[in-house]
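A single protein chain has been omitted; all remaining protein chains appear in their positions.
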Amino acid sequence: MTTEKPHISVQGLNVQIGNHHILKDINIDIPNKKVTSIIGPSGCGKTTLLKTFNRLLDNTSDVKVTGKVLVDGEDIYDPNIEITHIRKKMGLLSQRPYPLPMSIYDNIAYGPRIHGSPKKKDLDILVEEQLKNVGLWDEVKDRLNAPATRLSIGQQQRLCLARGLAVGPEMILGDESTSALDPLSTHIIEDLFMKLKEKYSIVLVTHILRQAARVSDYIIFVYMGRIIEYGPAEEVLKNPKEQLTKEYVKGYIT
Amino acid sequence: MIRRKLEEKFFKILMVLATIIVSCSFFLIVGTIFYKGVPFMNLDMITKTPGGGFYIGKEGGVLNAIVGSMYIAGGATILGLIISIPVAIFINMYIDGKKFLSNTLRMAFDVLFGIPSIVYGAFGFLLMIYFGVRASLLGGIIAVTLLVIPILVRTLDEVIRTVPGELRDAALSLGSTRWETAKVVLRAIKPGIYTAVLLSFGRAIGDVASVLFTAGFSDNIPSSLHEPAATLPLAIFFQLGSPVAEVQGRGYASALILTIVVLIITVLSELLLKRFYKNKI
Partner (left out) sequence: MASTQVSFTGRFIHLTLTSSMQKIRLLTDKVISKLMLLFTVASVSLLLIIGIGLYYKSIPILNKLSWGQLLTSSVWKPFKGLFGFYPFIMGTLWVTGIAIIIALPLCILTSLYIIEYAPSRLRRFLIPFVNLLSGIPPVIFGVWGVLFIIPLIQNYIAPHFAEYSTGYSVLAGGIVLAVMIFPLIVSIVNEVLRTMPQELKDASLALGATKWETIKKVILRKALPGIIAATVLAVSRAFGETIAVLMVCGNNAVSPHSVFDPGYPLPALIANNYGDMMSIPLYDSALMFAALLLFIIILLFNIISRVILASLERRMAG
């Protein structure tokens, strides 16, 4: 564990959806400016855990959350908190890219326009900067007004990343964000994550152990709604302490 | 930030208001009909045909119109089914692969669906003149059948499309012909067929413009296809047009009868539809 203050600190989190107790007694810290991967078999609750970080879980019906999730020391489940302010801090990258039904330019400008009244000049600079950050600028600079849906899937996912970065988050959350992409696009995005961790804390949910090995600094292993093991990536993958972790990492549990 | 929240609150109030207006309009309409019609409602209305002087206030009921409407709606629905079921199956199962063709056909039926009933009525009238048919039960049935075919085809088409391709593939891979597969599909969507029938029956029974020129009107229950037939909507219309308050009141009662019949049909079809989709999962 690092000695720095964690970016997110989860304390005593329990999540119930309907009659299912999805997350049981989660206590974990997400370190600052590092890549943390959450791994585990399907249905173990890793996506649910991710969604508690930006409270997108609220949109699911019949959800009950108890416990605290502290972001920069603020409990985001405090009833007095302003949700949009919290969500602005987290950029989300979903499994499949979901470009908004507008042009490439407007996709990136969407967030800034909502949170303020930026001038066109500033927006232009912002759009170019973010597109350059994700390596899309050269590919799209001549067609910024084209509908975002015309891009290839790999380009769309990068666009969604740029869109998320444009609101100035502190954190990037990725929910199996490369599973719909071809190997080349996957590689590009993974490289981006490794570059971005200089400025942002990154939490990735993935079921590809090799991806976790490639990009992560830390790994959390979740099984049946509980955190089984947590530690630096190398250790968890090569020398797991728990039996369950050993079995998963070797590929025995899926 | 405050502006954003205020805007959201403002529109949320608007949305609730709109929903209230839209949903209450139902109560308003049905309520008005009940309010005006119940005082004039009695058993005679549904069991007797108009006696002499009915339209100036004397005895009778609207049995002629009730039966006439039933005959026309029933006849049109049956005829319509005979034509529409093959068409719906054809569009879905017999046009192998050529998506352009089936899309064009669907579009044609969508246009037919949008044609107002008065055009069907006028056209039906033309046909009747051409074939020398007088304003009669037959004329009414023909015109309403034309009206009802696009409704049936459209509804049946949507229902058939809900049948998963795997079911059809399974039947075909066992060596069935297309027609045999079609029979399997039809059995699978039986409740859907009932819904389509109810929907078109409801439309047929309440429509005026298609029967206006073609069915004529009569105080008697038609005993043959060539006799003119009274229809409920027309009966309502004529009674309401009378200067005698008593007759107007009976018009409201007739409207009440029609409303009740149609409400029953609509509720039944909603229930059926719900059951159909529940079993789909």
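Points to keep in mind about this one:
So that you can tell them apart, the chains are marked A and B in the order they are listed, and the count of residues begins at 1 in each.
Criterion: a residue touches a chain if its C-beta (ideal position, glycine included) is under 8 Å from a C-beta of that chain, and two chains touch if they have at least 3 such contacts.
Given the structure is predicted, the values throughout are model-derived calculations rather than measurements.
Across the whole complex, the hidden chain's contacts among the shown chains comprise A, B.
Take chain A: the residues that touch the chain left off the picture are 54, 56, 59, 61, 84-85, 87-88, 90-92, 94, 96, 98, 100-102, 110-111, 114-115, 146-151, 160, 163-164, 167. Think of the hidden chain as still there; on chain B it touches residues 4-5, 7-8, 11-12, 14-19, 21-23, 25-26, 28-30, 32-33, 36, 83-84, 86-87, 89-91, 94, 105, 107-112, 114-120, 122-123, 125-127, 146, 149, 153, 177-180, 202, 205-209, 212-213, 233, 236-237, 240, 251-252, 255, 258-259, 262-263, 265-267, 270, 274.
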